[in-house]
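Selected chains only, in their assembly positions.
A, B and C label the chains in the order they appear, each numbered from 1.
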Amino acid sequence: MSTERYERGARMLAAVDGPAGLEVVENLAKSFPDFARYVLEFSFGDIYAREGLGLRERELATVAALCALGNAQPQLRVHVHAALHVGCKPAELVEVVMQMSIYAGFPAALNGLAAVREVFAEVGIQLPLA
Amino acid sequence: MSTERYERGARMLAAVDGPAGLEVVENLAKSFPDFARYVLEFSFGDIYAREGLGLRERELATVAALCALGNAQPQLRVHVHAALHVGCKPAELVEVVMQMSIYAGFPAALNGLAAVREVFAEVGIQLPLA
Amino acid sequence: MSTERYERGARMLAAVDGPAGLEVVENLAKSFPDFARYVLEFSFGDIYAREGLGLRERELATVAALCALGNAQPQLRVHVHAALHVGCKPAELVEVVMQMSIYAGFPAALNGLAAVREVFAEVGIQLPLA
């Protein structure tokens, strides 16, 4: 059932995060297949697939929210990676995370910058940015 | 002291939210003048004034974070207003807030949409969006 | 599209909260029709409709979570109402909320009890419970 949403979600996830994102969901599916399906269908098939907001803006908003919430470090790393994948510039990501110091406090921003540093190291982006 | 940062912050706040934002800070200054100064100097003079991220993106990120945090309804309304002021389209704001259902849950998104509805009513934007 | 999930969600919501729940969603749909659809489709059509956990247990878990999160008073009231509707006893709801003092602190429990008191007054349940 709901094959269409699932397919659309898988395409969106690939567009958003490339093979890395699909691997996360496939790994989840080994233990919790229904929940992996909801991630694809709802998050990516319903929401990310909507018109009205660009993927770059969607990823900046997600990085902002996950950094502010502060209890989702693995997901924050995934979305820092995804944000780069959809074309956000490294400097934009550093700016969004630094800005979270205003709204969620300096510890949230510091822990967000730690996630940024980890992902940047993986993909070969040098810090400090020039 | 720090006249330069204060002036830059006041200019940025005016750019971001027009007279409405300045009024919020002036009102705060009547009771807590030092804190009103920090809001201008740090939030707007230091952070918003930075290059590397557009004001539209900054406001989308802020709306996302405040909606996700869920304990800052007055500030969320201010920034929905500011987001419109710097050129975010109504549909973009609705999209960002709906997207928060993924990261912070449906109640956070629902309370965010209530803030959106309130601000849209004040500025004469009809819902549902066409 | 997704008519089946929508219909199943509407039936589940009616089972969970009676006309009151449908009214909340219909009201939401006037301003944000897509999001109202997601609430029905995902929350009720996908999750609440699943086997493996009874509706009483689902509502107790939801009341616990909303009380603990502490930033979703309107939704907490809706689910205290729904919990009674699916057969939770008033005393069970008071117990769940009091228990949240352990996990989320006394203020969260106190604000949860305020929501309980409000809903109990609406439906005519006397406090203190005998």
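Everything below uses one rule, namely that contacts are C-beta pairs under 8 Å (C-beta built on N, C-alpha and C of every residue); 3 or more make two chains touch, one makes a residue touch a chain.
Computed from a prediction, not measured in an experiment: that's the story for all the values here.
Each chain in view is the same protein; 3 are placed here, and the whole complex, as held in this structure file, contains 6 copies.
Methods note: only the chains that are shown with their structure count from here on.
As for how the two copies subunit A and subunit C face one another, over half of their interface residue numbers coincide. Centre-to-centre spacing of subunit A and subunit B amounts to 22 Å, using the average Cα coordinate of each chain.
Here the CA centre of subunit B is 30 Å from the CA centre of subunit C. In subunit C, the residues that touch at least two other chains are 34, 38. Subunit A meets subunit B in the complex at residues 42-43, 47-48, 50, 52-53, 57-58, 60-69, 72, 75, 89, 91-92, 94-96, 98-104. Taken in their complex, subunit A has these residues touching subunit C: 1-2, 4-5, 34, 38, 42, 46-47, 50.
Remark: subunit B residues 69-71, 94, 98, 101, 105-111, 113, 117, 127-128 touch subunit C in the complex.
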